[in-house]
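Below you will find the structure I want to go over with you.
Every protein chain but one is kept in place in this view of the complex.
Each chain gets a letter, A and B, in the order it is written, and its residues are counted from 1.
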Amino acid sequence: MIIEHPLLGPRDASEFTYMGDAALIHRPDWTATTAVQDFADYGYLRDNPAGRHRELWFHEGGDRSWLVVTRDTTTHAITSVELARDVARREGRSR
Amino acid sequence: MSDISARMEPLTPLGTKTPKIDVFGPVTLSEVVDCALASFSARLGQQDAARNVLMRFCGSALPGPGQAVLGTVTVFWTGPEQWMVMAPHDTHEDLAEQLKALAAEAASTTEQNDAWCRFDLKGPNLADVFERLCPINIRASSGGEATRTSIDHLGCFVIVGARDAITVLGPRSAAGSLHHALVTAIRSAI
Partner (left out) sequence: MTQSNRLDGGLINRDRPINFTFDDIPYQGFKGDTLASALLANNVRLMGRSFKYHRPRGPLTASSEEPNAIVELRDGARKEPNTRATTAELFEGLTAKSQNRWPSLAFDMMAINDRFSSFLAAGFYYKTFMWPAAFWEKLYEPIIRRAAGLGSAALEPDPDSYDKGFLHCDFLITGAGPTGLMAALTAGRAGAQVILADEDSLVGGRLNCETITVNDQAGSDWVRAVQAELADMPNVRIMTRTTVIGAFDHGIYGALERVSDHLPVPANGKPRQILWRIYSKRSLLAAGAIERPIAFEQNDRPGIMLASALRAYANRWAATPAQQIAIFTNNDDGYRSAADLQAKGVSVAAVIDTRPDAQTSAEWEVLAGATIVNTSGRRGLTGIQVKLADGSVRHIKCGAVGVSGGWNPNVHLASHQRGRPEWHAEIAAFGPGQNLPQGMSVAGAAAGHLSTYGALKSGVEGATAVLADLGKAATAPELPQAEDAPVKITPFWHVAGAKRAWLDQQNDVTAKDVKLAHQENFVSVEHLKRYTTLGMATDQGKTSNMGGLAIMSELAGKPIPQVGTTIFRPPYTPTAIGAFAGRSRDADFRPVRKTPSHTWAEEQNAVFVEVGMWLRAQWFPRTGETHWRQSVDREVLQTRKSVGICDVTTLGKIDVQGADAATFLNKIYCNPFAKVPVGKVRYGLMLREDGIAMDDGTAARLAEDHFVVTTTTANAVGVYRHMEFVRQCLFPDLDVQLISTTEAWAQYSVAGPNARALLKKVVDPEHDISNEAFPYMACGEVSVGQVRSRLFRISFSGEMAYEIAVPTRYGDALIRRLVEAGKEFDAVVYGTEALGVMRIEKGHAAGNELNGTTSALNLGMGRMVNKKKDSIGSTLSKRDGMNGPDALKLVGLKPVDPSKPVPAGAHLMTKGSPVDAAHDQGYVTSACYSPNLGHHIALAFLRSGDSRLGEVIRLVSPLTGQDHDVEVVSAHFIDPEGDRLRV
């Protein structure tokens, strides 16, 4: 597969390692009263769709950026690639 | 017996006192040890200050993704707000410290002198060699490109100075394997 890195352009997927669902960005609040359950859901539950999937890839063989890639798991068509840091900030992650 | 208080003598990545040079007809493969390296990463909120320091140090605008600015001081892009600086070891052995002194709180610098081994290839038809080694679109590179790639399972930087001058930086501990891969590709392609 080819992943269009937002800064480096098209790169072979073999330069990356795959982590999984980009939902992993949304690490729960450890101070919540339901924290243990929240973390368990965060760690163990996945949608695993046959179709459009937002997922995390690490450019280990390149610039060491984490990327959020939107990919159709049945056709491998990739429709968007963003720096994960940008996505994380946009979706509320900070310190 | 050796004087254990005298200055320690370095060895090359290939494990000898002098760097190795191989000649294959018109193509030369040279191990280069007079090479100091340092990572330069801008700190959060300090990108402009950090960039200014680095620009003054290398004397030109900074390279963008996939690019290198070549000279006695060479700078190439390695990640968002991160560059690698390369300079002669003899005059810049403390390169990381020099840069840190200039950058202060604006950037983090890390010595990388001996994290890497360096091999320079010079000669015609180098693209024929590199298309046996890594997925870089080498024929579209004519000078000023620096790409991180994989050569025989080793994470390397390939810096194209010109079509007939290409530098490879690889993990120092695997210098022997990298050298072997380069020699094999040269013999195969040329």
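Odds and ends about this structure:
Throughout what follows, contacts are C-beta pairs under 8 Å (C-beta built on N, C-alpha and C of every residue); 3 or more make two chains touch, one makes a residue touch a chain.
Here the structure is a predicted model, which means the values were calculated and not measured.
Between the chain not shown and the residues B:43, B:122 or B:163, the one that touches is B:43. Residue positions on chain A in contact with the hidden chain: 1-2, 10, 12, 17, 19, 24-25, 27-28, 30-31, 35-36, 39-40, 42-43, 56, 58, 60, 64-66, 76-78, 83-85, 88-89, 93-95, in rising order. Counting the whole complex, the residues of chain B in touch with the unshown chain are 1-2, 4-13, 15, 33, 39, 41, 43-45, 82, 94, 105, 108, 110-116, 131-137, 139-140, 152-154, 171-174, 176-178, 180-181, 184-185, 187-188.
In this text, only the chains that are shown with their structure count from here on.
Per the touch definition, chain A reaches chain B in the complex via residues 7-9, 12, 14-15, 60-65, 83, 85. Looking at the complex, you find that chain B touches chain A at residues 65-66, 77-80, 82, 135, 148-150, 155.
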